[in-house]
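All protein chains of the complex are present and in place, except for one that has been dropped.
Just so it is clear, A, B and C label the chains in written order, and each chain counts residues from 1 on its own.
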Amino acid sequence: MSSTVTPSRSSSVPKIPVGVLGATGSVGQRFITLLRDHPWFELTCVTGSDRSIGRRYGEAAHWALPDAMPSAASNLVVERTGRGLSPQLLFSALSSEVAREVERDLAAAGHFVVSNASAHRMDPDVPLMVPEVNEDHLGLLERQSFPKGGALVTNPNCSTIGLVLALAPLHEAFGIEALSVVTLQALSGAGIPGVPSMVALDNVVPYIGNEEEKLETEPLRILGTLGPHGIEAASFTVSAQCNRVAVSDGHTECLSLRLRGEPSVDAVTRVLESYRSPTTAHLPTAPDLPIVVTDQPDRPQPRLDRDRGGGMSVTVGRIRPCPLFGIKMVVLSHNTLRGAAGGSLLVAEQVVAKGLIPGLRAPSPAVRE
Amino acid sequence: MSSTVTPSRSSSVPKIPVGVLGATGSVGQRFITLLRDHPWFELTCVTGSDRSIGRRYGEAAHWALPDAMPSAASNLVVERTGRGLSPQLLFSALSSEVAREVERDLAAAGHFVVSNASAHRMDPDVPLMVPEVNEDHLGLLERQSFPKGGALVTNPNCSTIGLVLALAPLHEAFGIEALSVVTLQALSGAGIPGVPSMVALDNVVPYIGNEEEKLETEPLRILGTLGPHGIEAASFTVSAQCNRVAVSDGHTECLSLRLRGEPSVDAVTRVLESYRSPTTAHLPTAPDLPIVVTDQPDRPQPRLDRDRGGGMSVTVGRIRPCPLFGIKMVVLSHNTLRGAAGGSLLVAEQVVAKGLIPGLRAPSPAVRE
Amino acid sequence: MSSTVTPSRSSSVPKIPVGVLGATGSVGQRFITLLRDHPWFELTCVTGSDRSIGRRYGEAAHWALPDAMPSAASNLVVERTGRGLSPQLLFSALSSEVAREVERDLAAAGHFVVSNASAHRMDPDVPLMVPEVNEDHLGLLERQSFPKGGALVTNPNCSTIGLVLALAPLHEAFGIEALSVVTLQALSGAGIPGVPSMVALDNVVPYIGNEEEKLETEPLRILGTLGPHGIEAASFTVSAQCNRVAVSDGHTECLSLRLRGEPSVDAVTRVLESYRSPTTAHLPTAPDLPIVVTDQPDRPQPRLDRDRGGGMSVTVGRIRPCPLFGIKMVVLSHNTLRGAAGGSLLVAEQVVAKGLIPGLRAPSPAVRE
Partner (left out) sequence: MSSTVTPSRSSSVPKIPVGVLGATGSVGQRFITLLRDHPWFELTCVTGSDRSIGRRYGEAAHWALPDAMPSAASNLVVERTGRGLSPQLLFSALSSEVAREVERDLAAAGHFVVSNASAHRMDPDVPLMVPEVNEDHLGLLERQSFPKGGALVTNPNCSTIGLVLALAPLHEAFGIEALSVVTLQALSGAGIPGVPSMVALDNVVPYIGNEEEKLETEPLRILGTLGPHGIEAASFTVSAQCNRVAVSDGHTECLSLRLRGEPSVDAVTRVLESYRSPTTAHLPTAPDLPIVVTDQPDRPQPRLDRDRGGGMSVTVGRIRPCPLFGIKMVVLSHNTLRGAAGGSLLVAEQVVAKGLIPGLRAPSPAVRE
């Protein structure tokens, strides 16, 4: 990836203006935070619901993150989500319903939309991206018929991203034949208000609407191959069970895996430990290590491991034999950083670094601040 | 079971004196609470560690349950765990280490010991009991060579009991071929002090020492058959992954099951819904329904379902197809009631009702108070 | 109080039909639960919002309590909140906004309304009742001008009730001169959805809307005296600070008190320990002891003490000297039992026992089931 970046050593190339759609919600707030001091992007536009339009972002957003609201964002006036927005590059933190209505229309109006919403993830012509994993799927953009460089790219569901990042090197090295996964998902995945506290406290909810369906299909698409007729999904079977637990951030996933050739625990561990992603390593939001492997017996844990790599690494632990499938392991990832806003940001960085947005190029060396 | 009970209509038959070994710990406290006003048993003896011996129980125990300490227990003097205790029937809430040292010796001294400890569960001559499931395993007592009616009976690990209770009717109706289970276990299972609050808060710990091993072996023994050479374990494979979550009481277990003949979700549901246990139904601690089936999409939940049947029922929900194994479901049970002290109590009631303790018989009709 | 009850030894006197206004909400559900098997009252009517009207209660209510929904309630059809309801006696679990609109109108239509809503608590002609404390305030009913036996009685805010119950004997014995109180209030006080879990987890919210105002005024009214011109409020000053903490049920309140004559810790303790309420002791919902005093150094605690007296007792502990005011103590009470539905129920029982509802009398001895 870094080879495609033509950095300007000086700061003569200005930052790329970007907008955040649905900026007042919890994912939107994460976008706003991650864009503070971003070396390539500059937030110049935020959109929100009718209630917020025309008000200063600092007033319209009920800010709920520990980091203080960036002052640059605070003074932006909230705009309507629709045609006429100024930045070419737009991040979508819209709900799936709204996304279904407007995202394709915005692409048709010439915007390059990077969306965290689920609405169009499985559309045949829309890349569903985990940048380290399926860069070649960006080739799908040639199948999009939007005018003037408009495009629509998506990132997966929060529980899918961490899972796929851990699976990808194993699928490449061995081939996955079957996967059983049980998740223990964080409350932030449901946004705010989300799960009522009286439901979350001292409790587990063994159900998250549509989550198991996403987890049983999205990984197959991402690990699939781009062929002449679009993405051909990977062919193994996934069975998912999803639970909500009293954790703020960080999805824990318990995996049982059948791999071709029945590799040993050591072989699996070596593949995960040696995994690198040279094409994305130099993007500003990329972590040093996409996968961190731990051999501590009681790790990964959300509190202790969710923030590794700035919240962009997945941590894999407890790699051990499974009497049914061959390999068991635990995968942890930060659901609102790697699993949402950070994931989208990395997609946008990849797209810019590859020169896929006409007229836009990375304004500085692709070195993480 | 009720047929084997010869109740006295009057209260002329006195209650059976019982003792609790390790009475000051968290499981011990549950025993004390459950024995309050028990129609058959009367607590007359408590034992504890050196620190507690000779003190009144009310002073020695750091009481940690919402129910007030029963006054009868409060005034008992804590005795040493060893030979010379007065009651024939003893409940063991000892740690596994202490249990290994003393339980067989107490049986050798003529006590009938019902133990919640793991030390002797897999001993070839020791019944590992879930009363509704494997009453015939009590036949193992004939293989015990303790004098004077001494005996040792155990109940399973807290995460095993609820699981087995849900599996038993399916194993009988169809035959289980494979089981993958991921648990989300309550903090009370670790006792007090147990898990530090700084570890439990906003966190998941994907590891519980020795728990996966127990869960992969105990169910096979309980669902096994008593033959001429002892228990022949059931032959299916279990793969377990165990997690600690921020829940006070109630273990949630996510199951994927392969059943012989690939029965439908409806067939599985019918078997679970129609399950009854006539031989134990009239024991004082038995729940009306051993298995409660729910069709609410987001149940069972620990907060809402752990206390069903006085904490002695397991609740099964989310019965649905599994693309890998055929059937997925969620099982919830109360880990310190059904899964520990309540489970032991039910074993003792079964043993008494069957007349297996020489000289002891149920002092009143086996009707739940 | 018991002397005014004319119980029928037989069950020949039928139970009194009652209705619950706003029955689908969280306080409404508590009413439904408490009315199950109530010896005097029988639930025959539930009302709800437009969304629920005409549906079976079992379908309309999103049930959120551990106790299963009573089957009798489940089959009632939800009615509109307004004139034409059948039972004379109505419990109001309405929001304050709706209560303001309809409660006086229902009283004008001849209903005896016992309300948990705050709308009319401070109305000059409306008794604000803690039954053990200010029975004489029922005399205010003579000032109400509703026809046909209609009436409106209220119970205080959840954080006020427990506080006043602990203050009353001290105010009577010594006279309160000043009170500083800081609360740590449970999440259930905010209902469902109430506080978002992402706000409650690992957090304290040092603000509850209008709560400090209520806590600084309601106690003065309840501890006031009924004179020729209505209630003359007690004259001491209260300063309140209210916090929301991650507790499901049970409000903890830290008090600093200046009492007339500067009584010792022992004197204060004796007054609280010896407090009884003979006029309410025999009402079905009354606890054995309105005030439980603990001398354990780290009590009361919500988990361990909120359910004392069936959730109707307040627990007082840590009575100790205060270098500023004289006495410090901690008061704990169950906010949705004593502090809401249970409090209303006790008011209704008191009113019935006193024969204040024309034509209604207690159908059985005023003995707690």
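Operating definition for what follows: contacts are C-beta pairs under 8 Å (C-beta built on N, C-alpha and C of every residue); 3 or more make two chains touch, one makes a residue touch a chain.
Source: prediction; values computed, not measured.
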{"item": "Residue in contact with the excluded chain [from B:Leu201, B:Ala234, B:Ala267 or B:Ile357]", "value": "B:Leu201"}
{"item": "Given C:Gly54, C:Pro206, C:Gly261 or C:Pro278, the one touching the chain that is not displayed", "value": "C:Pro206"}
{"item": "Option touching the unshown chain, where A:Glu79, A:Glu132 or A:Asp202 are the choices", "value": "A:Asp202"}
{"item": "Interface residues of chain A (partner: the chain not displayed)", "value": "64-66, 68, 201-202, 303-308"}
{"item": "Absent chain, residues of chain B that touch it", "value": "26, 64, 187-188, 192-202, 246, 248"}
{"item": "Contact set of chain C toward the excluded chain (per top definition)", "value": "178, 180, 182, 184, 199, 201-207, 216, 237-239, 241, 243, 245-248, 250, 252, 254, 256, 297-304, 317-318, 322-325, 328, 330"}
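Definition applied: only the chains that are shown with their structure count from here on.
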{"item": "Identity of the chain that, by mean CA position, is farthest from chain C", "value": "A"}
{"item": "Chain centre separation (chain B, chain C; CA means) in Å", "value": "40"}
{"item": "CA centroid of chain A to CA centroid of chain B, Å", "value": "44"}
{"item": "Residues of chain A engaged with two or more neighbouring chains", "value": "199, 201-202, 246, 248"}
